[in-house]
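Below is one structure; the comments refer to it alone.
Here we show just some of the chains, and they stay where they sit in the whole.
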Amino acid sequence: MSKPLDKDAIAALGIEGGWTMGLPDCVRYGDLDTYNHVNNKVYHAWFENVRVLYINHMGIQLNDVSPIKPVVRTATILFDAPMFLNEDYITLCKTSKLGRTSFTLEYAVWCDGAIRVRGDTVMVMLNDAATATVPVPDSLREVMIARDGAKTA
Amino acid sequence: MSKPLDKDAIAALGIEGGWTMGLPDCVRYGDLDTYNHVNNKVYHAWFENVRVLYINHMGIQLNDVSPIKPVVRTATILFDAPMFLNEDYITLCKTSKLGRTSFTLEYAVWCDGAIRVRGDTVMVMLNDAATATVPVPDSLREVMIARDGAKTA
Amino acid sequence: MSKPLDKDAIAALGIEGGWTMGLPDCVRYGDLDTYNHVNNKVYHAWFENVRVLYINHMGIQLNDVSPIKPVVRTATILFDAPMFLNEDYITLCKTSKLGRTSFTLEYAVWCDGAIRVRGDTVMVMLNDAATATVPVPDSLREVMIARDGAKTA
């Protein structure tokens, strides 16, 4: 896995949509199922990998005493076209919607000039004990709106 | 993994919702992530396992010269509550909606008297070459409506 | 997954070798690779699942303040015959060798009257900080020798 791409690097590749993080990779044997396609479940792993990096880059540590903890509440995925062994691709991510205590991460898998798979996850911001929702911090809201173009409700 | 449960066996356990297939299992170490929770991706594997059995029981063979091939077009999942090592659970499945060339499979993970995770996949019926949609066969439609209670559009 | 089998239950099935824990299961779609065989990596997951149960049943908690922590130092695996979708099998486990600060767990996958895959892991007993080896406790040594038939060096 190469290093994550930022908004400018993604745009420089001619990828439209204002994506703010991208993770370049290549389809491996273990991603395939009996159809010689990338298995449906594997895209969720790709989205998870970019999500964890995205959240870390936002300054939130996931495995510690952080006072806030974003967790996945719902996930959706739409399969446009199959993927095959050794194809190069980029998993893309940005915040598309922003609520008071939640936000929506949008994902896409870009390969050979087109989007093959899209998805999103609604993230709920919890306190460290995971017992109650807490507001998305203002510093994150600003980045999500200004950089990612997140829509507020 | 025990053998799949049918509609009557599921109802006999007091599980509501008219589910027509259930797969009993137990959370394993490999299902966990760094939070000691079942990882989000793992539920997609559980849904896939019951989906493949459900489709096979419908008389459709997945890896052969079958003239029809149901593929996943979209998947959604809603996380209600976490799951932990060694918990016993049942992954439930039924057809909830039926179109001309597609149908919706609904899933739930039942554990200790409550639903922890829900989801669905829209399945599109393709011809063997996967080049065009084909109608859901009448014999399947009858079972999906009469047994599963699938709503038609 | 059914509940683990103990030594008597395993012997009652006519399985030879003095195995002391067995985990019955069934091959799922997600276990398969592009050859429609169970993928090589998957057997390591099956061994891990039974290993974690075996260690827990020995009275060692794995995710806590336990003063001892057994970790995998080496793993070997031997593939005798492939496995296929929907086959029922039992993953078997016992301690076969016992040193002062280490022990060897032996595994096998039994299916339809024969062993398909065998393996072992050398486990090293570490202190909680994982900074030094510690002796295998006497209470465990007794069970490993008397029940499992472990050979001492």
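As written, the chain order gives the labels A, B and C, with residue 1 at the start of each chain.
Keep this in mind: a residue touches a chain if its C-beta (ideal position, glycine included) is under 8 Å from a C-beta of that chain, and two chains touch if they have at least 3 such contacts.
Model, not experiment: these values are computed from the prediction.
Taking the whole complex of the structure file rather than the 3 chains in place, the copy count of the single sequence reaches 4.
Here, only the chains that are shown with their structure count from here on.
Each chain gets a centre from its C-alpha atoms; the one nearest the centre of all protein C-alpha atoms is B. Over half of the residue numbers at the chain A-chain B interface are used by both copies of the sequence. Note: centroid distance chain B to chain C, computed from Cα atoms, is 31 Å. In whole angstrom, the spacing between the mean C-alpha positions of chain A and chain C is 37. Across the assembly, chain C contributes 29-30, 36 as residues in contact with two or more other chains. In the complex of the two chains, the chain A residues touching chain B come out as 34, 40-41, 44-45, 48, 62-63, 71-79. Here chain B touches chain C in the complex through residues 1-3, 25-26, 28-30, 36, 45, 48-49, 52, 63, 85, going by the rule given at the top. Chain A makes touch with chain C in their complex at residues 29-30, 32-34, 36, 39, 41.
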